[in-house]
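Every protein chain except one is present and positioned as in the full complex.
Letters A and B mark the chains in the order given here, with residues in each chain numbered from 1 onward.
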Amino acid sequence: MIRPMLALQEASPIPFFTMDGEMDLLGGWLICFLTLSVFSFLYKDNPFYKIAEHTFVGAGTAFFALQYYSEGILEPLYVHINHAMQLPAGELMQLGGYGVDPTYAIIFRSVAVLFSIFLLSRMVFPNGWAPRWPLAVMVGVYAALKLTGETQSKLVLQVASAMQPLTNPEKLAWSDNWVAVEETQVFYTFANTVMVVGLICALAHFIFTYKRTKILGGVSRVGIIVLMITFGSMFGFTVLGRYALLIERVDTLGGFNNQDYALFGTSALSPPILLTVLIALVLAVSLRGKNSTSTS
Amino acid sequence: MAKRTDKALDLDRRWIFLVIAILVVVLYALGIAAEMPVNQYVQSYYDTIEELDEGSIVLLSADFDPASAAELLPMYQATIYQLLKRNMRVINVATWPAAPPYTREEFEKAAPLYKKKYGVDWVELGFKPGDDVAMGQIGQSVTSAYIQDDRDGKPLADFPIFKDVGNSFEGISLLITMSAGYPGILEWIAQAGGRYDVPILAGTTAVQTPDLFAYYPTQLKGFLGAATGATMYLQLVGADVPQLEEVTITNQKRMLIQTWAHLLIIGLIIYGNVLYFVGRRREANA
Partner (left out) sequence: MKREIPILLVVLCGLAITWAFFSPAPMSRAVNDELLAWGTVFFSVAFLLGISNLVRISLKQISSRHPDWPYKLLLLLVLFGYLLIGAAEIHGWFGIPGGENIRRDWIYKRIFMPLQATMFSLLAFYIASAAFRAFRARSLEATLLLTAGALVMIGQVPIPSFFPFADWIGDTSVRLQGFLMAYVNAAGQKAIIMGAALGTLATGLRIVLGIERSYLSE
């Protein structure tokens, strides 16, 4: 339907359909339709949104599946074993930088193939013993990786970086200039004291195995204040992030609001405008008379 | 009066949605750009790359998807331009499955401008599944983690760039991640920073930005926080890269829309609180 109408605009430099990486007319209309269909949910759940939602789940699942299949199954199993088989005689296969005989490399990876089949057997025997083996390998590997890496970087190094000196000889002794206040010794000492005291208080708040005496209770209360300011700043940043996404969507729709994408080359019939009006009309007609309640 | 405040608080939320939509669309149509002063975190990010020796190898990890591209894609683009302009060599990986279509496109666009050769100056390794496990494996040995490249499907030994790369980040001078959440910068810090002592830079979404202040400057040399950080960084890199001019102005325009959106949210919080407290006082007096 759109095709012949778009064909009327000979002046449009944009092709109807292309796969060479550039945006095409079909793509432009599709993007606008799907974007506006999702936004239509803000008014009420409706068929446009449902189409968009189910297309999203279908396309997303398929895209992810293809990625996991090609990069997580084909490459480490098929390509790896194939690579080991084709190595010239006498050459070693590198595993983490350590050369091993290709035969061993093939045997090791064949066990992974076997375990993958065990995992897939869950589809047929959900409570069988076989899927537990690869699951156990995953649990062990993840637990150990988290245990070692996070303890070092998030405990040891965090404690070390929290031990700040309270003075810094590179800072200015004093400044009458308000602009340079962050560069003064007084500010440095004050700020780092706030951080260390704040940290100790917040940590004290997390002590649940000790009776809340007056002192611990007081320290913990300061800790709560620190944590509340932390959560407040997280909230502020969350708002920043969400609006960045919305503005980008509006920007994208705006990008298609020009003659090149419009029907008959008329700006008023550009995809975002035309589709907004169409979707709004269809919704208004189809939902007329129906109870449209909305809750927060 | 109490009834009136209750009624105002029960306002159909779609009116609020409409106000937001009108606000954003009108401000977008006005299209005013505003420059932003650069903060120390963004400056450190920029300087860390500037201070690297020419020809250094950088591992660039794309850990994002379309849901976070609004914030991270401009940073990613600018980072590629800064790296290539400074003649760094880049190994491109991704721990998010939806990132490679972006990475492919951006490098194909930027590399010819600086006459960079695939396999010599940059290489595309693509997505590696497994989250922390993938990072652990890449950290231990990139050449073991990936058997072939993502663009041509050739063995890594065929590419000259890997002649200078060893195990445990040997030969890699810097790790940069564009991180949208899990897995991202926090996992790279755990699996690479703590283990191999490689300097790390990050571009992150707004939601993840507050976490990073705890790691700066010891475990994280610099970061671009949210759309704000992206705009500041674009101003720095875009100053002498004409290809980034448009995206810089776009981001500056977006930031001004952001200002009004934030003011609206603050206004809504204040208005909601006023209605609530006035209503409660009236109830108490009644």
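One rule holds in what follows: contacts are C-beta pairs under 8 Å (C-beta built on N, C-alpha and C of every residue); 3 or more make two chains touch, one makes a residue touch a chain.
On a predicted model such as this, the values are computed, not experimentally measured, just so you know.
A.B. asks: Using the whole complex, pick out the displayed chains that touch the missing one.
C.D. replies: A, B
A.B. asks: Which of A:Val100, A:Leu172, A:Leu216 or A:Ile273 touches the chain that is not shown?
C.D. replies: A:Val100
A.B. asks: Considering the complete complex, identify which of A:Asn192, A:Asn257 or A:Thr276 is in touch with the unshown chain.
C.D. replies: A:Asn192
A.B. asks: Hey, which of B:Val25, B:Ala111, B:Val198 or B:Ile265 is the one touching the hidden chain?
C.D. replies: Final answer for the missing-chain contact: B:Ile265.
A.B. asks: At which residues does chain B meet the chain that is not included here?
C.D. replies: 9, 11, 13, 16-17, 20, 32, 34-37, 39, 65-70, 98, 101, 104, 128-131, 133-134, 136-137, 140-141, 144-145, 152-153, 167, 195, 210-211, 213-214, 216, 226, 228, 255-256, 258-259, 261-262, 264-266, 268-269, 271-273, 276
A.B. asks: List the residues of chain A that touch the chain left out of this view.
C.D. replies: Where chain A meets the chain not shown: residues 19-21, 26-27, 30-31, 34-35, 38-39, 41-42, 50-66, 68-74, 76-77, 80, 95-98, 100, 108-109, 111-112, 115-116, 119-120, 122-123, 127, 129, 132-151, 154-155, 158-159, 162, 182, 191-192, 194-199, 202-203, 205-206, 223-240, 242-243, 245-246, 248-249, 252, 296.
Assume only the chains that are shown with their structure count from here on.
A.B. asks: As a quick test, compute the distance in whole Å between the mean CA positions of chain A and chain B.
C.D. replies: About 11 Å, centre to centre.
A.B. asks: Going by the contact rule set out above, which residues of chain B touch chain A in the complex?
C.D. replies: 12-14, 17, 20-21, 24-25, 28-29, 67-71, 97-98, 100, 105, 108, 126-130, 132-133, 136-137, 140-141, 143-144, 146-148, 155, 166-168, 189-191, 193-195, 205-207, 209-210, 214-215, 218-219, 225-228, 250, 254, 257-258, 261-262, 265
A.B. asks: In the complex formed with chain B, which residues of chain A make contact?
C.D. replies: Chain A reaches chain B through residues 21, 42-43, 63-64, 67-68, 71-72, 75-76, 79-80, 83, 94-97, 141-142, 145-146, 149-150, 152-154, 156-158, 160-161, 230, 233-234, 237-251, 254, 294, 296.
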